[in-house]
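I have placed the structure first, in the form of structure tokens, so that the comments after it can refer back to it.
Right, chain A next:
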Amino acid sequence: MKGKKLKSGDIENALNKFLKDGQHLLLGFKKDENGVSHQIFKGSLDHHSLVNPVFGANAALYLRRLFSKGLKVMLMLRPCEIRAYVELHKLTQVEREDIIAVSIDCFGTVSSKEKKDDVPAEAGKLTEYFKDKGSMRWACSVCRERRGVVGDAGVRIDKSGNFWMVPYTERGEELVSGMEGELEEIPAEMLIPESPKTEKFQIDMETFNKDLEKCIMCMNCRDMCPVCYCIDCVFNGDEYLPKGDALLNKVFRTGSMQMPRGKDLFHLIRMYHVSQTCVGCGACEEACPQGIPLTKYFKGVSERLQGVFSYMSGRSFDEPIPYVTFLEDELKDAMD
Partner candidate 1 sequence: MKTGIFICHCGHNIKHTVDVKKLSEYFKKIPNVTVSKDYVFVCSEPGQDMIKDAIEKEGLDRVIIASCTPSLHGPMFKDVLRKSNLNPFLLRRVSIREHCAWVGNDVEANTEKAKRLILAGLYSSAHYVPLEEKIVDVQKSALVVGGGVSGLSAAIFLSKMGMHVYLVEKEAALGGHVRILKDVWPAGRDGKGIVEEMAGELEKQENVEIFTSTTITNFEGFFGNYEATLKTPEGEKRLTVGGAVLAIGFSPFDPGIKPELQYGKDKRIITTLEFENNSDTLRLPEKPRVAILHCVGSRDEQIGKPYCSRVCCVNALRVGNALKDKHKESYVESFYMDVRAHPKGGEEFFEDTQEKGVLFTRANVGEIIPTPSGVVIRGEDTLFGETFEREFDLVVLSIGMSSPKDCKLIANTFKIALDKDNFFMEAHIKLRPFDTAVKGIFIAGSCSGPKDVEESINHGRASAVKLFGLLNLGYTYVEPFISYVDPKRCSGCRMCEHACFSNAIKYDEEKRVVHVEEAACMGCGLCNATCPSSAISLRGYIDPMIDDEISGFTEAI
Partner candidate 2 sequence: MNENSFQEKNVLVVGGGIGGITAALELASCGVKVTMLEEGPSIGGRMIQLDKTFPTLDCATCVLSPKMVEVSLEKNIEILSWSKPLAVKKKGKGFQVTIFKKTRYIDTKKCTACGSCSTGCPVVMKSEFNMNTGPRKAVYIPFPQAIPNKASIDKREDRPCKAACVDACPIHTNVLGYLKHISEGRFKDAYMLIRATNPFPSVCGRVCYAPCEGVCNRGQLDDPLAIRDLKRFAVDQFDVNSLEIPQITRTEKKVAVIGAGPAGLSCAHDLAIEGHDVTVFDALPEPGGMLRYAIPEYRLPKEELRKEIGYIERLGVRIQCGTEIGKDIDLATIKNDFDAIFIATGAPKGLPLGVEGEDLSGVIDGIRFLRAVNSGEKVKTGKDVAVIGGGNTAVDCARTAKRLGSESVKLIYRRTRDEMPAAHEEIEALLQEGIEIQFLTTPIRFYGEGGSLSGMECIRMELGEPDASGRRRPVPIKGPGFSIPVDSVITALGQATQTAFTEAIGMSPAKNGTIEIDPLTGATGIEGVFAGGDVHTGPAYVVDAIAAGQRAARSITLYLKGEEIKPANARKAPEKLSETEVAELMKRYPSLERIPMPEKKVEERVTNFGEVAIGYSPEQARAEASRCLAGRIEGCIQCGECERLCEVGAIDHTMRDEIVDLEFDSIVLAPGFDLYDPTEKREYGYGTLEGVITGMEFERLSSVTGPTGGDILLKGKVPKRFYFIQCVGSRDRQSGARYCSRVCCMYTAKHINIILDRIKEPEIYVSYIDVRAYGKGYEEFYKTTQERGAIYIRGVPGEITKAESGLLVRVEDMLSGEIREIQVDMVILATGVRPRKGIEELCSIMSLERDEYGFIRADSINPSRTNVEGIFVCGMGCGPKDIPDTVASGGEAAARCMEYINQ
């Protein structure tokens, strides 16, 4: 794999060059006294940061239904955000045209809930930080892909702290070609290694029910999920929730009863709906006011389901979402 080794400033210059055209925007991170946050830059960079040590929401959330009319948008985001973007694109929720998605090596993040001021926003320091103090979000600790290897191009960091810009698609090459330096083979060993395989997620309904006792059906998890893209969710209607007269009906026949609880349905069905597109970013858990360990379930389950079709959400633009295609000769053991 070839890429360009960047001297300090190269990226900034490149991006500024990109932004000069007023029609061009950059979605990335901004760092100032109140910390790091998502920012859309127009015209020129200002307090731009490549790293965002705190996870609040997945930026892909903002991309939904983004059909850039003639203007160019560059994404400089975490791998999980870029992967979500790729999925949304497959779902026609984002236009591919005019978007350049660049993923940046990620060191893991701290939960916005326990946001601390002492979290460094520099690549090198973060690793140290997580090593001795600071707690990394569970989602990040088990992240499938923290390397900037998805999207059109990636920003990688080698062992000695140099930044590399690596193109993955034509669009990426276009971007890279506009930068200083020559393409050269990138080092095999990088600072962020390939994530270790996490073992198969396994749990039982008892634990599931216990974990979900706290759920109050606020549905924040759904609203903050980057790939829960439906304009009108089935759970907005009364389809899956108990209906008045039907309920009376039942009482009529069988006497007093406990009100059916919609939440098992809600979570299980949502779990299936996002099973192939979930990128395991943990935005749902971030959003949950009750602190329910949702990532555990959604990431765990979706990884297994993607495994069935050796699919990985956001890995490539060309893999179709498994549910809309098939092979005549597959899944022999699916039948009982």
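Inclusion criterion for the candidates: all candidates are chains of the complex that A comes from, given by their letters.
To be clear about the criterion, a residue touches a chain if its C-beta (ideal position, glycine included) is under 8 Å from a C-beta of that chain, and two chains touch if they have at least 3 such contacts; residues count from 1.
Computed from a predicted model, the values in this text were never measured in an experiment.
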Checklist line | In-complex contact partner of chain A, selected from candidates 1 or 2 | finding: 1
Notebook entry, point to check: What does chain A use to touch candidate 1 in their complex?
Noted result: 67, 91-93, 229-234, 239-240, 242-243, 245-250, 252-254, 260, 273, 320-321, 323-325
